[in-house]
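All protein chains but one are shown in place.
What follows is chain A.
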Amino acid sequence: MAIVNMTVNGRAVTADIDPRMLLVQFVRENLRLTGTHVGCDTSQCGSCVLHVDGQAVKACTVLAIQADGSSVTTIEGLSAAGGELHPMQAAFREHHGLQCGYCTPGMIMAAIDIVNRKGHALDETTIRDELEGNLCRCTGYHNIVKAVAAGAEAMGREPIRQAAE
């Protein structure tokens, strides 16, 4: 067993875990933050994307213990339950960027990471390139791309209500 300390969505957490535990298991099973999904479990699909120290990572391919000392943000950290949605979440709803919703948390965490790296004015080619690591089997991506562009712009307009990052 090994002791891990990290900050998740602004809250300090400590746990005694098996070093084998993946970060995605840790947030889902130990912290009950089940918004982060497990899709392929082989680092292809991107359903498990969350942020570690402000960077999008595939949490099925990171050990929880590797995130020791880090600050982690999951989809739950973007907006308070029942509260106002993060602009990227709002854009996905507005533009119908989801159907079954399975890939959506990963898509949104990836989208915010794109904005953090590439800014608020994103063209379609950039968005499609940057979503390389996130698979969606329902939408055909079209509305996701629209949602990301709109969400990026909205994040630039609003005085950033930075989530617990």
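The rule is simple: a residue touches a chain if its C-beta (ideal position, glycine included) is under 8 Å from a C-beta of that chain, and two chains touch if they have at least 3 such contacts; residues count from 1.
One rule holds for everything that comes next: contacts and distances are computed from a predicted model.
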Per UniProt, the name of the complex member that is left out, chosen from "Small RNA 2'-O-methyltransferase", "GNAT family N-acetyltransferase", "Xanthine dehydrogenase family protein subunit M" or "NUDIX hydrolase": "Xanthine dehydrogenase family protein subunit M"
Contact partner of the left-out chain, one of A:Val57, A:Cys103 or A:Met155: A:Val57
Selected from A:Ala2, A:Ala15 or A:Ala154 as touching the chain missing from the view: A:Ala2
Interface with the unshown chain - residue positions in chain A: 2, 18-20, 41-43, 46, 49, 55-58, 61-63, 65-66, 68, 110, 113-114, 117, 130, 132-134
